[in-house]
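One chain of protein is taken out of this complex; the other chains stay put.
Read from first to last, the chains carry the letters A and B; within each, the first residue is number 1.
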Amino acid sequence: MRWFIRRLGFYFFAIWVAITLNFLLPRLMPGDPLGGLMQRLTPAQIQGNPGIINTFRVMLGGTNEPMWKAYPEYLKNIFTGNLGISTSNYPTHVTEVIGRTLPYSIFLVGVAFILAFILGISVGMVAAWRRGGIVDNFVMPSLLALGAFPAFFTSLVAVYFLGLKLGWFPIQHAYDSGVIPGFNWTFLSSAFRHAELPMIVIVFVFAGGWALNMRTIMINTIEEDYVGMAKAKGLHDRRVMTRYAARNAILPPLNGFAAQFATAVGGLVFIEFVFSYPGAGWTLQEAALGADYPLTQGLLLVFAVCVIVANFIMDLLNFVLDPRVRTS
Amino acid sequence: MNAALEDGTTAPAVARETLVELRELVVDYVLSGRSIRAVDHVNLSVGKGEIVGLAGESGCGKSTIANAIMQLLRAPAQVTSGEIRFRGEDLTKMSTEQLRQFRWSNVSMVFQSAMNSLNPLMRVGDQFVDMMKAHRKISKDDALARAATLMELVGMDRSHVRSYPHELSGGMRQRTVIAMALALGPELMIMDEPTTALDVVVQREILQRVQDLQQDLGFAVLFITHDLSLLVEFSDRIAIMYAGEIVESAASDVLFERPQHPYTVGLMSSFPPLSGPRERIVGIPGSPPDLAKPPAGCRFHTRCTHCDPASPALYRRQTTERPVLREVGPGHLVACHLTDER
Partner (left out) sequence: MSQIQPLDPVNVPAAPVELARVGGPEREGAGRRRFHLPGWLRLLLSNPKSRGGIIVLSAIIILAIIAPWIAHGNPNDFSLLDARQSPSFHHLFGTTDQGSDIFSQVMWGARTSLVLGAAAAALATVLATTLGILAAYSGGVVDDIINLITSVFLVIPTIPLLIVVSSYMHTRSGLTMVLILGLTLWGFEARILRGQALALRNRDFILSAKVAGEGTWRIIFGEFVPNMISRIAAAFVLVFYIAILTEAGLEFLGLGDMNHASWGVTMYWAQVNSSFLQGEWWPFLFPGIALAATVAALVFILAGVDEVSNPRLRKDRKRHGVFRSLFVGGRRAAPAVEEGK
């Protein structure tokens, strides 16, 4: 129980750091972010939202306002959900933009990453169990090779061959144009269809790393006495492989899952970019190019929170799966 | 080999049914280009209900034999030649499925470190259930009930069936593993240094328990250890291994009173008697040989106090000729040039 509190404490601290980082960065960078931002708005737009200049000032600095004065106000803004207005989507609020785009990303990454994990772990497990077999000699190196290519490159290749040339998958956007988002079958099936190729890319880019990791740990686990004992007990080969070896070997990679999540979020940006998939990653990139600072800040915060939540879920999972953690 | 019997049986009158028989077993560790012989033409048998002890220093090949019997040898180890038979059947020729069924129900094993023999992520009871279900049609509840009974048999509280291995002490884990070894009623239990990691008091309790169980249930035991003192008390017959070979084997009382091979003598004098006059403890000089390059002739000659160039003829034999197991008394075999001379 105490351990939980410590982990939670750490995560809140991390979130605080992310928030503060957002606060400090524009102030530390040379140039005047606020000025640059204001240039993108027309007077009419500014007049339409009177309080907005102040919010921007608090977020981005510029002007001679001392930091220690702006900071509490900044924090207050964050906690009341006021993340400013997105200049590239004026006058939509940042929160709304994020709310519109984040679900697509979560859907994509959530499903695909878990699939990648399952595939990678299974391949690694079998590769270690039957050294020198087909999986070890062929499937694993292939996955590794695929993973060595940068995510955006693999996406491009996938788009080119599977999308453009073979036409098997749609290659852009999240759903067919003309379809209205909502909880109806047409939309959902279209959304799913469009997510297929990006998901395939994610799975193949990430599975290799998992497989290698799992294989290494599995090879060491197989040497353990309890695996030998399980075999001596006359258990079926498959049961020894899964319940005794893999179940123990999976713990370190599972912990690595959370760490990898941060990388996945990074890769997501590229993949969404190539596929013009309107998720949070694509939005971030567009916002960055367009110097839409409120949006970039908001998205950075959201990304950090997502990674932290993922970490926390992994901690919970570890707690459930490993009785040794529970006793301490 | 000109012995009338291949290995010692206690007395000709009691004809035991042979359970496990190793005939001229050779096990090599093969690495790129070279091989190291860990077990060199070993003959050994264990009869029904018999307690056979196998003693020797670390690295002499005793654990390899245990694994060979269970057919658990892992690359780079391999059986180069010889036979391993259980009730006459050649184990090396069994199919995977036959082997799987054979394991644990006919022969079970207590590993050297019980600490690590148990899956840390599973409750102890589930590990029993696992094993029972793999061999019999039995429901989980029945299996758990049986597991609890077995735990009691080895002197543990029934409730520990629900414990995780890390929640048990070393001695408790060892008992658990012994209970597991008995679960399917095997005819032979191999114990590989079962008590090395425990303190003497616990060691004693556990061995006592095993002895009681053995008398009740009648299983045979192959007890592997480097601690000869345990064997002398516990076993019917003892075989002494050195550098991959059996150098002496006899009934335990015979071995205790009249050890012939200098190595056995050395081992015997390595532990002091609890009572009686103070004796100087004589160890065995030197260290175990490099199995990649074993000494020529008698493998023990480099450490043997009776190997002396002052007796040139004997010395030449000791350094060039491998001694052969010969019978020097009823059921007492020794491989030594010295005893040959007598």
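Note that a contact is a pair of C-beta atoms (placed from the backbone, for glycine too) under 8 Å apart; a residue touches a chain by one contact, two chains touch by 3 or more.
Only a predicted model underlies this, so the values are computations on that prediction, with no experimental measurement involved.
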Query raised in the report: Among A:41, A:58, A:139 or A:265, which residue is in touch with the absent chain?
Result: A:265
Query raised in the report: Residue-wise, where is subunit A in contact with the chain that is not depicted?
Result: 10-11, 13-14, 17-18, 21-22, 25-26, 29-31, 33, 36, 131-132, 144-145, 148-153, 156-157, 159-160, 164, 212, 216, 219-220, 223, 225, 228, 259, 262-263, 265-267, 269-270, 273-274, 281, 284-285, 287-289, 291, 293, 296-297, 299-300, 303-304, 307-308, 311
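Everything below uses one rule, namely that only the chains that are shown with their structure count from here on.
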Query raised in the report: What whole-Å value do you get for the distance between subunit A and subunit B if each is reduced to the mean of its CA atoms?
Result: 56
Report summary line: Note: in the complex, subunit B contacts subunit A through residues 70, 72, 96, 100-105, 108-109, 111-113, 116-122, 130-131, 134-135, 164, 166-167, 177, 180
Query raised in the report: Which subunit A residues qualify as touching subunit B in the complex?
Result: 224-226, 228-237, 239, 243-244, 247-248, 321-324, 327
